[in-house]
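Removed from the display is one protein chain of the complex; every other protein chain stays in position.
As written, the chain order gives the labels A and B, with residue 1 at the start of each chain.
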Amino acid sequence: MNLIELIIQATLLTSASFILGTIYNYEIRKISARLQSRRGPWLLVPKPLRKSLGTTRILQPLYDIIKLLCKETIIPPTARRRLFISAPLFALLCLVASSTIIPIGEYSALSSFDLSLVALLYLLLAVPFTLILGGSVSSSPWGIFGGQREADLMLAYETPIVIGSFTTAIMAGSMSIKEIQVAQTLSLPYLVLNPFAAAAVLLGIIGKLHLKPFDIPEAEVEIVAGPATEYSGKLLGLMEINKMLLTSVCIGLFINLFMAGGAVPGVTLNNPLTVLTYLAEGLIIVAVASLIHTLNPRFRIDQALDWYIKTAALLAAVGLCWAYILRYIYPAISG
Amino acid sequence: MKRSEEILSGLRERLARDLISESKTASNIFFINTKKERVREVAKYLIGEIKGRLAHISVIDRGLDGYEVVYHYSLDHLEKYLHINVKVSLPTDELEVESVSGEAPESSWSEREMMELTPVKFTNHPDPRHLWLPYEWPNPVEGEEPESKKDKNPTSTPIEDKPNKPSLMPLGPYHPLLIEGAYFRVKLQGEEITDVDVKLGWNHRGIMKLFESRSYSRGVYLAERICGICNVTHTTAYLNAVETLSGIDVPDRAKYIRTLMAELERVHSHLLWLGVAGDLIGFKTLFMLSWKIREKVMDIFEATTGSRRTPAMNIIGGVRKNLSGETTGKIERRLADIREDVERLIKLGYDHPLMRNRMQNVGVLSFSNAVSGGAVGPTARASGWRLDTRWSTPYLAYAEGYTTWDIVTEDGGDVWARTMVRLKEILVSIDIAKQCLHSLKEAGGPIKTETVDPKDFPYSEALGKAEAPRGELMYYIVSNGTNIPYSVRIRTPSFRNNSLLPKMLKGYTLADAPIIIGSIDPCYSCTDRIIVIKDSENPKVKKDVHEGFKR
Partner (left out) sequence: MKTGLARLAKELLRNSLRPVTANYPAIPEHARPHEPGEEVRGRHRFDVEKCVGCGACQTVCSSGAISVTDSGIERVLRIDLSTCIFCGRCRDICPEEGLQLTPEIPSAQPYGDILKTFKVEHSVDLSSCVGCGRPTYPKKQIETVRMRIISNLDKVNVDSARRDMDIYLKYCLNCRRSLSYIFGTHPRKLY
């Protein structure tokens, strides 16, 4: 496709990614509220209030972001101003770039080039770095603490994600996300073939999205708000936008690597209905993640590292070995 | 020979000629006057040998006669109701007495408080800094340099690049971990806590002064509003003191109703604490679950007394409202529901792997530290010390002939032990409440005595104790014959438990600090009650002090 089509599709993909991220975050709030015997934001607003509130509040996280963007931004005078402002901007840049690499169904702006998986993992690695940087230059001891904890946690959760993703690349025989997606339609989805790698990547994603039990860098009773303590107003709105995009990119990565990108028996990849199946599968994964999020308290950082090494990294290693074993048992997977 | 006789004769032997006078007010409450040079010996005898407890030190202003320092020794875990109060009179020109914190480490905070409120000075005190007043105010004891001038940056140091140097972190006075204001200056090495300094006083409202300008019957409503969680206990302790002072005997039916209210309040307070503890380890679901059960307890309060908190049932001489047979039946059914829910909750929490991970072996308080530091309430019981005011000084319907129950203790002294003590206490409280309801159905009778005449308050003093959900609460009321108290001194349980925090926090990480602080159930509204100081100088905060605080 030519450049103009590429730009249009990239813009559409990024906006769709943002809206999807909003819906996923809404779902986390709604499910954890319902499990705690309360109601979350309304899915269907009661009739007397519809005039003032609209029919549904499913985009409630978006309204919160708009509220934040309208508020005053206060930057502490002893913080390093340029780094303070550019840290979330850089994260936004990385996330916009990664959302153009994740395909939604057949619409994929840039995911078909040869090493798109590597590029995606590289861009996703930059996001926690900007969080650490933003926390450290904000001249607040809580920011430094949050940055330290994020650095510790990053070592923990990146390992299963990277090993699990490369396992799927080995099974499909290519480092391009589009080819991994297509390879799954020829055999079974990798969720079924290699559940170990799928579990490892899912657990890593739960840590990356800072859902409990791994919301250690954002623990408000211990370190106020971690790296985001001194951020307010427009910059905080920017950080929230990053959170939406990160949710959508991570869930999209899981769906494309393990669930054939939305293709189910009856709906091939070329069918526009894959967008709906993509959304449905995303909602299911987020439901599982929010169940885990509601059931657990927070880990302490040393306990989290311990747990990750003993459980998730082990699962990822087992998945890697299993991929090699499968090559001998099920040679339909190309070598 | 009874234990009290032994102890008193031992005391008389040691004091010999310095024993000025001795009197006995109620059963087993003794007041002994002596000279100020002998206070340390008395402390060594009563704490070191007899293993008693020093509950509080009060200083009463007697005008022209100088000041009177009263040492309240609680020996009720040795023999029921036994208290020995040692009084020392200080003339106006010699307001110094030696500190007893060498023999009784638990007295150091009481002496710090009294040094700030009155001109009495306790010499050789290991830590005579401010406890309640801001650090920048001049020390009323000697007019010394304000403390902050010696330490240029008392709240936070600039961020150091070297990772090995310890840094000073301010936890508070404004922090999401605390419900009320308190200030913990934590010295950290990486994430490990090496030292903690506790400073309180952000919630003071001048309550002790307000008591001195209100009659006894109005004082009940003031006592109720000192704390939002333990209303009934404060009124119970206050009324125990007032009724001892005026010699009133509360009828049986009123005793049962008061006990029922107090035990329901203990259930509600422990459920509230469970929710807050869950929130402090990040477990918001436990918060929602336990507060859902607490709503049922509040419904009982609302249906019988008229409001969810501040039930206002206790008045001098009895209770205000009677409970009909229908109401007691309803309460019984509700209590059975609540008991089922609590048992299910205990099982859920017990088996949850992450909760035990966060709470076990964290914040350990050993038995010897608890005894020497003067811990009270569930904090003491979780370290293996059988200490409960309802057992040692039975008031209302906790005595032998009225209800049967037992103290809950655990070993270990960590946060998990304190959690388990509180959860099991909920079940014991529901049991006591059921027994009270059963007795209420059978016993009839009046619910209050006749009205109280101001002439009935003699010129004397009284001690009233109650077991709050957090520990032992003590009121010391001095009357001057009118219907307005002359002086009221309150010793809350959180006052004692907070002074043990530095020992509990050392060696654990910053991530454990919230749950350790939360596990003693700190109620800063109860703890901070000071009066404005008598310093006549203008206590304006100096300008250069602020420059150290710029961030």
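Definition applied: a residue touches a chain if its C-beta (ideal position, glycine included) is under 8 Å from a C-beta of that chain, and two chains touch if they have at least 3 such contacts.
Owing to the predicted nature of the structure, the values given are computational and were not obtained by experimental measurement.
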- Note on the structure: Considering the complete assembly, the absent chain touches shown chains A, B
- Residue among A:R34, A:K71 or A:K310 touching the omitted chain: A:R34
- Item | Absent-chain contact - pick from B:T305, B:T419 or B:S525 | B:T305
- Message: Can you tell me which of B:K36, B:R62, B:R205 or B:R225 touches the chain that was removed from the display?
- Response: B:R225
- Note on the structure: Among the options A:L49, A:V192 or A:A280, the absent chain makes contact with A:L49
- Task: Could I get the residues of chain B that touch the absent chain, sorted low to high?
- Result: 218, 221-222, 225, 285, 289, 292, 295, 299, 302-307, 310, 312, 320, 344, 347-348, 350-353
- Where the missing chain touches chain A, by residue: 33-39, 46-49, 291, 294-296
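Methods note: only the chains that are shown with their structure count from here on.
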- Please work out the Cα centroid separation of chain A and chain B, and write it as a whole number of Å. 49
- Which residues, counting only chain B, touch chain A once they are in their complex? 156, 159, 167, 169-170, 175-177, 191, 278-286, 288-289, 292, 354-355, 357-358, 509-514, 550-551
- Task: Enumerate the contact residues on chain A facing chain B in the complex.
- Result: 32, 35-38, 76, 78, 139-141, 144-145, 148, 212-213, 215-216, 219-224, 294-303
